[in-house]
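Quick one: the structure is below, questions incoming.
In this view, the complex is presented without one of its protein chains, the others remaining in place.
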Amino acid sequence: MSKIDGGPPDYKKLLPPIITENYGQWKYHEIPRAGVLKHVSEKGYALYSVRVGSPRLVSIDYIRDICALADSYCDGYLRFTSRNNVEFLVSDEAKVEPLIKELEAKGYPIGGVGNALSNIVHTQGWVHCHTPATDASGIVKAVMDDLYEYFGRTDLPAKLKVAMACCLNMCGAVHCSDVAILGVHRTPPRVDHEKIRKGTEIPTLVAACPTGAIRPDPKNKSVVVNEERCMYCGNCYTMSPAMEILDAKNDGIAILVGGKVSNARTAPSFSRLVIPFLPNNPPRWPEVTAAVRHIVETWLNNARKGERVGEWIERIGWERFFSLTEIPFTDKHIDDFIFSRETFRTTAAFKY
Amino acid sequence: MSKIDGGPPDYKKLLPPIITENYGQWKYHEIPRAGVLKHVSEKGYALYSVRVGSPRLVSIDYIRDICALADSYCDGYLRFTSRNNVEFLVSDEAKVEPLIKELEAKGYPIGGVGNALSNIVHTQGWVHCHTPATDASGIVKAVMDDLYEYFGRTDLPAKLKVAMACCLNMCGAVHCSDVAILGVHRTPPRVDHEKIRKGTEIPTLVAACPTGAIRPDPKNKSVVVNEERCMYCGNCYTMSPAMEILDAKNDGIAILVGGKVSNARTAPSFSRLVIPFLPNNPPRWPEVTAAVRHIVETWLNNARKGERVGEWIERIGWERFFSLTEIPFTDKHIDDFIFSRETFRTTAAFKY
Amino acid sequence: MPDKKTPKLDELEHGPWPSFVTEIKKAAIRNESAKDLLNLLERSYDDKRGHWKHGGIVGVRGYGGGVIGRYTDLPEEYPHVAEFHTMRINAPSAWFYKTETLRTLCDIWEKHGSGLTNVHGSTGDLIFLGMKTEELQKTYDELSDAGFDLGGSGSCLRSPSCCVGPARCESACYDTLALCYDLTNSYQDELHRPMWPYKFKFKMSGCANDCVAAIARADCSIIGTWRDSIQVDQDQVKAYAESGLDIQGMVCDKCPTRALKYDHEKKELHVIAEDCSRCMHCINVMPKAVRPGKEKGATILLGGKSTIVQSAFLSWVIVPFMKMEPPYTEFKEMVARIWDWWDENGKTRERLGELIYRLGMTKFLREVGLPPVPQMVFRPRANPYVFWPQDEIVK
Partner (left out) sequence: MPDKKTPKLDELEHGPWPSFVTEIKKAAIRNESAKDLLNLLERSYDDKRGHWKHGGIVGVRGYGGGVIGRYTDLPEEYPHVAEFHTMRINAPSAWFYKTETLRTLCDIWEKHGSGLTNVHGSTGDLIFLGMKTEELQKTYDELSDAGFDLGGSGSCLRSPSCCVGPARCESACYDTLALCYDLTNSYQDELHRPMWPYKFKFKMSGCANDCVAAIARADCSIIGTWRDSIQVDQDQVKAYAESGLDIQGMVCDKCPTRALKYDHEKKELHVIAEDCSRCMHCINVMPKAVRPGKEKGATILLGGKSTIVQSAFLSWVIVPFMKMEPPYTEFKEMVARIWDWWDENGKTRERLGELIYRLGMTKFLREVGLPPVPQMVFRPRANPYVFWPQDEIVK
């Protein structure tokens, strides 16, 4: 039998020699062109990282292909970023241009560096998960096609981090992204009493509901859902397959904006709901791509240099964001969950 | 039988002629000297208001005395401010100086106008209420004696609004004051089971506890208090005399700072706890007067012109407030109630 | 003068600030209750605790409130404060008085009570501090005959109060005194006969300076504002500049929305109208040069209250702009709907703000019929927990 708990491969054995040599001794970096980072070390070494956008859901053919490129230009070393981009680590400056040429020829998008749109962090969607309200990869493809130009630029007001999650579990940093695309259910779970009786632990299920919408129904050895209270988080479904939450007619997408994670200038902050619902319209989700583009362009046209989406909105005020974008404001935008109070405008000073 | 629901006296009959004449037509105001406002109307009239600090708890002799002054200098008109100061309304400029002289001679403090310390809004304390953790009038007197100089000045960084409440009911705007002095209990209520049985509605009493510390005790036809959960708010005592909360050995004072109400520049904001406990030390509460003076002086010495206490602290950061004042920071400063989350520092950026 | 010694309280007669002890002593010369109050208070200063029992219910005919019953727990030792109730007298708008009005009050009070008062209580009533049960009705009858009425106490509307407003302030954007008087008279029943889940307070300020601290303390705050742009008088700007005011530093740099541009050369101040949030700051610093706009009215905010039980709440915006002119029909119709909703949904001792927080703004707005606007919130919700009503989903 094979051993267990061997742990991951030792990273030290996977670093290119230039990194081993200059580990912890990087001095500064520059962005010589879109998609490329140049890191210079105290010792004078220069490492070029060429960043390439990937669909993340890739075949082994893709991996073998980038490995071949890494062999040709990077002595067999490469890495992936925290946003699922590929980084070719070039220690020989002379190889940078040829690599870029080959990448371009093969249709690999180069970009995502500096004040650019980077790859969309995303999740499984209809490809693999059991709770999605939408697909993930499809929307990401549609949005990245649409916003493609901004991936290869470096002159946006600031970095633009878009994330996508296919349900409220939010497997990613959707809740803290400049623009977040989120799959949402809009109808209460339909209880399959048969399934409940077959093995759901009712007290745990009841306790799982954040709004207390689920009541035990001892007569039926099942539960009932108070539909007035349910806000479709799907947590009950995670607990029990009997709580069927998918609803093709009503599932769709919400857009949240203005979150960030870095501590630079301002504290990390949550994305906030601006479009409560857009329909699922595969394969290209035109309503979603249009909405995202509209928000991004309003930001591009109005933000000052250096302002992340949320920093821009906080400066002008959310009331102005809604008037500038002409996105209708509804009662759905107003928080009514646990921490709602902090969102209420407790001042008579505001804009129109 | 006398009529009911007559309503309050008609204010229109109580306004001095100069106000009736210029009602709604005031153009601007100046502060010709500490404690005096000069309001000029569109029509060119000038009204002088001379503000005098009152202990608020006053005898009819006091009222008759200020009435006599108002007769001599103000044609029989005066008013009180929202902070319980007296305002003599002088329409004849020539009478301003003589009024001031007489007030000074009689020991009436003139001030509270502009960037000054104004009167301390306060409550009943041991004079009349049933739940106080301290006296109100006595502390106010002690603190105003101590800070007296700032009442008659106009050169503080900004207005200084101090409030005092004798228990957590906070009968005043203690929760939104530059400096708040608050009577606090520190021990759980002692249940008088006899009294409970004599007429307390147990379910209402149980529901009154914000932390769920009170459990019915059907065997005893009474209740029990889970002392681990009680934070001494006294709400149960308000509901039932059986929940004895006064505790001479442990009642005392907390100091909160940095609140404001005006919407000028920054939104209204809560005062925040900086000293969880100071002992009751009548008649002069030296620990309280020293603490308040220390905070006020730290503000005076460090704030920029135009900064209210809270605006100053928010600029420098609360961590700096604690280091500047050398007030020890303890776990008691950290919120653990309903809206605690918004107070946690969700960023790696801070000062020491 | 009191017969017992009061060394601790005597200590509080020293110092420059006027002394409430001296006031009690003045009253004690002619009144036994005041004398016993002084003695009892000295006892509290010794014991470090109050000596009043849990309030009892006393009152006057036709009223469910207006009186706070109070009895000492040491009636044998201090018999003249065995009963020591207070009466709340609804003060005139913005606390304007003629001396004769105040003297009338003093005369009544001299006859029936301790001679001690609070001018005023924190809610804004004039308080007669300390009388026996048997004096309550008599005092009320005389007050009523003289044109006064009781303020609120208990689970009712509390006495509304307002800032000095147009009576003496250039910033007033509506007539606070008139509205206060009108509401008080319109809601006499609500004010005098407690019938709600808990107390309800109105406070009115003529502008965003909020000189009655409404936003912190009132279930409904009515704050004067304007809909158009501030008005700038450039001559006066020049005058301020010449007088040495640092307009850039003290005005523009502190404008929260950076809506003000100062032209150092021309000594002119310009506002980007759509950026101004009407915070009052520039007007406060340069009252001669900057004034509110011309289209005036008020912002309505709901939910303010102090700490007990669910934490303190500041009032939040519910109507960004409403004209505030008699007969205030729009406002009163809205208030009626709000009260109905609160009455129907509120638990005992649940203030309006807590109720809205518990049930959600969405439900509140829908059921009370108020249109959602972004001015109601600092920012939209961060969670995706949106409720979808039946009629908005596909069946």
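Letters A, B and C mark the chains in the order given here, with residues in each chain numbered from 1 onward.
Quick note on the criterion: contacts are C-beta pairs under 8 Å (C-beta built on N, C-alpha and C of every residue); 3 or more make two chains touch, one makes a residue touch a chain.
Note that this is a predicted model, so its numbers are computed, not measured.
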Discussion item. If I'm reading the header right, one chain is hidden. Which shown chains does it touch across the whole complex?
Written reply: A, B, C
Worksheet item: Any idea which of B:Lys13, B:Arg197, B:Lys305 or B:Lys332 touches the chain not displayed?
Response: B:Lys332
Fill in: Selected from B:Tyr23, B:Phe88 or B:Tyr232 as touching the chain missing from the view
B:Tyr232
Practice prompt. Can you work out which residue in B:Arg197, B:Lys249 or B:Lys305 touches the chain that's missing from view?
Written response: B:Lys249
Item to complete: Quickly run down the residues of chain B that touch the omitted chain.
Response: 168, 175, 182, 184, 186-187, 210-211, 231-233, 249-250, 254, 256, 258, 270-274, 276-277, 314, 316-323, 329-337, 339-352
Worksheet item: Residue-wise, where is chain A in contact with the chain that is not depicted?
Response: 1-11, 13-15, 19, 23-24, 26-29, 39, 47, 49, 53-64, 67-68, 70-71, 76-82, 84, 89, 107-109, 121-123, 125-132, 135, 137-138, 140-142, 144-145, 148, 151, 168-176, 204, 207-208, 210, 233, 235, 237-238, 240-241, 246-249, 251, 259, 261-266, 268-270, 280, 282-284, 305-306, 337-339
Worksheet item: When the complex is taken as a whole, what residues of chain C touch the one chain not shown?
Response: 307, 311-312, 382-385
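By our rule, only the chains that are shown with their structure count from here on.
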Fill in: Highest-count interface - the chain pair sharing the most C-beta contacts
B-C
Response to the item:
Expressed in whole Å, how far the mean CA point of chain B lies from that of chain C is 13
Worksheet item: If you look at chain A, which of its residues touch at least two other chains?
Response: 339, 341-342, 346-349
Response to the item:
Among all residues of chain C, those touching at least two other chains are 208, 210, 215, 223, 256, 279-280, 311, 314
